[in-house]
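Only one protein chain is missing; all other protein chains are in place.
Each chain gets a letter, A, B and C, in the order it is written, and its residues are counted from 1.
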Amino acid sequence: MGRGSLVARILGGAAGLLLATGLYLGLVVVPPDAVQGDVQRIMYVHVPSIVTAYIAFFVVFCTSILYLWKRDLRLDAVAVSSAEIGVVFTGITLATGMIWGKPTWGVWWTWDARLTLTAILFTIYVGYLMLRAFAEEPLAAARYGAVLAILGFLDIPLNHLAVYWWRTLHQPSSILRPGGPSVASAMLLPLAMNFAGLILLFAYFLVERVRLERIRHRTAEVRLTRGRRG
Amino acid sequence: MGNWGFVGLAYGLALVALVGYLVFLKGRLRGAGEGLAALERESGRRTR
Amino acid sequence: MKKRKLKYLLAGGIVVAALAGMIYSGVQESMVYFYTPSELVQKKDAVQGKSLRVGGMVVERSIRWDPQTLLLTFQLTDGQGTVFVRHKGTAPDLFKEGAGAVVEGTWTSEGFFRSSNIMAKHSEEYKPPAHPETLESKKELFKSILKEGKP
Partner (left out) sequence: MLGELLRRTWAMTWKDVTVELRARERINAMLFFAALVLFIFNFALGPDRETLREVAPGLLWLAFLFTGMLGLGRSFQAERENECFEELLLTPGDRESIFFGKLAGNILFMVTAEALILPLFGILYNLDIWGLLPSLALVAFLGTVGFSAIGTLLAAMTAHLRAREVMLPLLLFPLTVPVILGSVRATEAILAGGGLTEVSHWLKLLGGFDVIFLVVCPLAFEFVLEE
């Protein structure tokens, strides 16, 4: 049980390779930004990690709906695993964003729309994990978790609307926007590399985390049958 | 702190978080795996 | 079971309709996310005393800062109109002359804008320093900032 499956090892290896290349490109090869200088290199970790976090939470959303429909605990295992990894990536985004904000905006934190939204997202999914930890029986944990995940994901566009009407300071998206990316093409390469690397890393974490959940289910099963017999 | 200081801090934190999570995950996997193995051995003995 | 499916479909429809309605009315409102200085000068009396936002470029050499009273005054312009702004407190680091800024506050009867919040903006453009910053590029930046608030 110590080492992962072949798929997991391939995923992990590929992720490591891509990330190493991406880091080298982003930190050494690519020139610094015209306005911000070298600080802008934080972008190569900040942007891919938030996109990965969003993908993770989308996976939670989909598997939660499927769980309530099919009632297959394997779907729930994917949901809780993906949520945990998503929280890690959101945490990285918040931390790197703060470190990027200090030299450019002059503050570690400001209650700007995007920052606020990301902080809310973080708290919702930390709450999700705590909810599951505090539930007394596994089936209730799965059900409550699924309901909360769906509610939380639907809440994102609502938060978006409310907060954007409130105020916005964060520059608009550089990659996903009409008229193509506004990032110089040389800078897109390390960004893409790190992006692919983090997604593969997410997949690797997910496979391993789901395996952990499977072991836990199996343990509970063995305990149950033993209890019945003895 | 210069520009590179901030870059270093950001990349350092990200690295610590990812590697930390990996170690944490592997630790839990090992613990759960050993627990299950012990349990299965025990219950196997009992049935026999 | 059929009734249940109908229920979900209906619920989904209502949610989508509500979202669409909010976004639609939101788009209308966000057109006035902030006013430009010339607009503000034009409709002076109509907006007096109401809380609103003004966005523009900080006029060169217009910033005055009194550390004793924490009073910050400067001018915002969009090339046509100019607005005097008084702000009590500090401004973000990226706030500087010749850069874009959006201020929140009220237009007073004394003919200046009392700001309660200053927001500095930087653009979403990232590029290597091949082209040194020129007046032209600054104008472009300002245009891109304005575009967001008022299409």
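We adopt the following convention: a residue touches a chain if its C-beta (ideal position, glycine included) is under 8 Å from a C-beta of that chain, and two chains touch if they have at least 3 such contacts.
Fair warning: this is a prediction, and the values are worked out from it, not measured in the lab.
**Q** Which shown chains does the chain we cannot see touch?
**A** Even though it is not drawn, that chain still touches A, C.
**Q** Sort through A:Ala14, A:Leu27, A:Val51 or A:Leu68 and give me the one touching the missing partner chain.
**A** Of the candidates A:Ala14, A:Leu27, A:Val51 or A:Leu68, A:Leu68 is in touch with the missing chain.
**Q** Footprint of the hidden chain on subunit C, which residues?
**A** Residue positions of subunit C that touch the missing chain: 7-8, 11, 14-15, 18-19, 21-22, 25-26, 29, 49-51.
**Q** Name every residue on subunit A in touch with the hidden partner chain.
**A** 68, 120, 123-124, 127, 130-131, 134-136, 140, 143-144, 146-148, 150-152, 154-155, 158-159, 161-163, 165-166
Operating definition for what follows: only the chains that are shown with their structure count from here on.
**Q** Express in whole angstrom the distance between the two chain centres, defined as the mean CA positions of subunit A and subunit B.
**A** Chain centres of subunit A and subunit B, defined by C-alpha means, are spaced 17 Å apart.
**Q** At least two other chains touched by the same residue of subunit B: list those residues.
**A** Answer for subunit B, listing residues that touch two or more other chains: there are none.
**Q** Which subunit C residues touch at least two other chains?
**A** none
**Q** Give the list of subunit A residues in touch with subunit C in this complex.
**A** Answer in residue numbers: 30-36, 40, 43, 104-107, 110, 112, 154, 157, 161, 164-165, 167, 169, 171-174, 177, 182-184, 186-187.
**Q** Please give the residue numbers of subunit C that touch subunit A in the complex, ascending.
**A** 15, 19, 22-23, 26, 29-30, 92-94, 104, 117, 119-133, 148
**Q** Can you list the residues on subunit B that touch subunit A in the complex?
**A** Going by the criterion above, the answer is residues 3-4, 6-7, 9-11, 13-14, 17-18, 21-22, 25-26, 28-30, 32-37, 39-40, 42-43, 46-47.
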